[in-house]
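A single protein chain has been omitted from the complex, and every remaining protein chain is retained in its original position.
All chains are identified by letter, namely A and B, in their written order; residue positions are counted from 1 within each chain.
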Amino acid sequence: MHLAKGFRHLLAGALACLLVIALSATYWAIAGGRSLLLRDDNPRNFLALAAIQRGSIYDRNDRLLAETIVLSSALQRHYPRPAAYSAVGYYSLRFGAGGAEAAYDDLLSGSRQVSSLADYFERNLLRSTQIGADIRLSIDADLQHSLTASMSDARGAAVVLNAWTGEIHALLSMPGFDPNTLDEDWDALVAAAGQPFFNRALQGNYQLGGTMYTVLMAEAIASSFDLSQPFSQADALIELEDGLTISCVIAPDAPDLTLVDAYVYGCPAPFQALLPREPRINLDAALQGFAFDDPITLSGFPHPEPIEAPAAPSAEPLADETRKLRAALGQGNVTTTPLHMAALMAAIATDGSVRSPHLQTAARPPGARQWQETAPNPAITPVVSPDVAKKLQAMLRQSWSVLRNAPGSGKVGAQAAISWSGEESQIWLNGFSASADGAAYAFVLVLEDSADLSRLLAIGQALLDVLDSL
Amino acid sequence: MRQPAQTPANRRFAYLLLVFATISVFAGMAAISLTRPSGPGLWVGLLIWIASALVGTAILNRRLPTHDPLLFPLVMYLSGWGLVAIQGLAPPFAERQALWLAISVAAMLLTAVFPHLLRWLRVYRYIILGGALLLLLATIVFGRNPSGFEFAPRLWLSLGAVYFQPSEIMKVILVAFMASYLGEQSAVIRADQTEPGLRIPFLPRLAGPMLSMWLLSMVILIWQRDLGTAMLFFIVFILLLYLTTGDFRMLLGGALLVIIAAAVAFHLFDVVKLRVDIWLNPWPEADGRAYQIVQSLMAFSAGGIFGTGVGLGAAGYIPVAHSDFIFAALAEEWGLLGVIGVLSSFAVLALRGLSIGLRHSGRVFPRLLAAGLTLMLVVQALMIMAGVLKLLPLTGVTLPFISYGGSSLLACYIMIGLLLRLSAEAAPIRHAGAL
Partner (left out) sequence: MSVEAAIFILRLLAALSLIGFLALLFAAVWRSMRQIDQQLAAARTAYGYLTMQSRDRSKPPGTAQRYPLHAITTLGRSASSTIVVNDEFASSIHARIILEADQWWLEDRRSRNGTRLNDAAIEQRTLLADGDVIGIGKICYQLSLDAVSES
């Protein structure tokens, strides 16, 4: 009977169509969906991100640096101490994360790999709120705040390290931003001339300038150069072929200086004369020991851009001899970052070895009360021998008392230096503060577009005042 | 001739199915009440659903003891499922949907127990069809859109605060009309077919009142830009014609006509062109005109195999997810399991509906009526499910029983009422031919 046959055909057709729909749904649910879910316009990704309860960030004394609060039924990141922005960074649903917020995002957002069945159950079946861990940074909120205040409108960077542990107590790049109002300020910040998102302490490639004297001095000591040997006309200006003039940082009382005196006053002439006079002193070996070509970085943070040849004031190619001369005066093709320089100062302030700098010291999983230490043993890399370090410490102390024009307590040693980066000069203050009980801090201050020694010293003094209270 | 042992088992079976359905719907509602702040409307909706299911089953068992015991629990479960989904997506609509559900079940019961309805549908078919066409005409003149947007299709008639879509009721009436007309003509058609030399001699008979009525309603529907419904009517018409004649060329001819109509509509209507463009390549315009379909596919992907869990999906981001795209919302929250559940339900609906038709051996009108009603529901479901999965262009029809929409729900339940009535009057299974 053909009616029954027609019914059978229609039923078979309907079932086949349903099967096709089932297969298509299976395709989208299993195979085709991967790339689909990663699309920007998938609201689920944004919702998942917005629902994460990020962990808080604390400073070394457990003072709150960042937390997640509920603001008009949405979760919002709040920074009670915005001065720590260079270390803490920012977190925005629209613009992503920077600084520690980005570097330790896995911890803070709690986005760990699914490792166990219980994890899978918790995450995929219960779909419980993703809660991140709290982290503790080695940053000192007071130090950070006072540095921000004393640098005020200056452009530049500051780094303070615990020389024996490598903990970073201050990390500052000026000008900065307020992470609390990031979403509103974003366009202005991106367009700002001072490039607030450029972290000068970590990324700034500065010419060494006078800081090169430390390198040369370390090599001189190591090669048993007679440090009492006097240099005549030591306070002379050095005029390079391209018109760049380099002078002493502090004018010495007498023109004849030993190499140590030249280091203390920051005079270039003896160091320039040193290289041809003393073939034992190997400039390349010295530079290699200080590892300027492999700067210290913080993983997860922005890295310094590849070093370009410094722009010379004149466009003509410089003669080979001049280039060597410039290199010896820290105006060659060697640059460094404030963090790297701080690590070298830390090596000098201790036994000549760098303790790898780090920022995060502890983490606290959601719900836990106890902190778990994360970096108890920093890697140790020798830079100079302990003996050289000791001698350099003494010279830096001497230099600091000359800089302040007052006898020092012996606690602090520091060297001021000027470098020229082709377009503008920077002024450096590199030093350490070591107390009798063995604690030692290394610090580096850099002011861009400045040769203002008194301002540098004022900021340095303010820094040391806070360091004394640590 | 009744089988005394079978009826109590039927009754128990319907209640057993409803117990499972109730647990599922209750669990869904409870989950939603936990995931988001919701008022008492949620529980009121659940109670209305349970009351409709119990009252419906009780009355059917009493008045139509030999009805198909699977149909009513099946569609109630689909409706309950829809209610949960709507509650999660657009709570204010869920309350209205619950009220419409109660009205629809009442209408279904009336349809199922009304004594002479089937005969009247056959005898007064021209009057009923004329009335329906008048209603449609009224929609063209007085039509509104509940959203109030100026350019939205005006497919609704308003009676005070209640909006009603006449094209939904047209579905029932057109199926009844086609079944009765084809039933009357089938003897002649088949006699013609057996005559040698004349291969399609029945065409003049169909080209008479049948096609003219048909074209009239098609024109009105296209005029109203309700192309999904027009397409649905046409497909069901072709399938019924195939059932009556048993001629495979009917399907080929129908497919050809659909393609021609689609090509014409593509060039005439911007809406159609838009939908076809989006269907062919939605990706470049994923944040614009193709937003809906891309988000819909995303919902399927986000659901995966087991789904996100009731109330935890993000399908609310699909525009009008509670209506046309409810299948995608279900897929996200229930995963493939839910998709297969919905598909199996419609498969069982197709199987049972068509076998009701088969059990009316020898009588062509109830046979075609059962087939037509079943096909109307199943083809509509296929059209929208294929649409949200980008297998076909979107046609803007609802998913029967599940989607939000009062008129649609009412029409679907009236169709189920007719099917139940037909199942009660059919010969017991033993007299049916094998399907």
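One rule holds in what follows: a contact is a pair of C-beta atoms (placed from the backbone, for glycine too) under 8 Å apart; a residue touches a chain by one contact, two chains touch by 3 or more.
Model, not experiment: these values are computed from the prediction.
Here the chain not displayed is in touch, across the complete complex, with A, B. Shown as candidates are B:320, B:351, B:392 or B:424; the residue that touches the absent chain is B:351.
Check B:338, B:366, B:387 or B:405 against the missing chain and you find that the one touching it is B:338.
Of the candidate positions A:19, A:51, A:74 or A:125, contact with the hidden chain is made by A:125. Of the residues in subunit A, those that touch the hidden partner chain are 125-128.
By the touch rule set out above, subunit B reaches the unshown chain at residues 1, 3, 5, 13, 16-17, 20-21, 23-24, 27-28, 30-31, 34-35, 69-70, 74, 77, 306, 309-312, 334, 337-338, 341, 344-345, 348, 351-352, 429-430, 432, 434-435.
What we mean here is this: only the chains that are shown with their structure count from here on.
Put simply, the C-alpha centre of subunit A and that of subunit B have 66 angstrom between them. Those residues of subunit A whose C-beta lies close enough to touch subunit B in the complex are 1-8, 10-11, 14-15, 17-18, 20-22, 24-26, 28-30, 32-34, 36-37, 39, 41-44, 47, 125, 127. Subunit B meets subunit A in the complex at residues 239, 242-243, 246, 286-287, 291, 294-295, 297-298, 300-305, 308-309, 312, 314, 317, 331, 335-336, 339-340, 343, 346-347, 350-351, 354-355, 357-358, 364, 367, 371, 375, 378-379, 382, 385-386, 389-391, 433-435.
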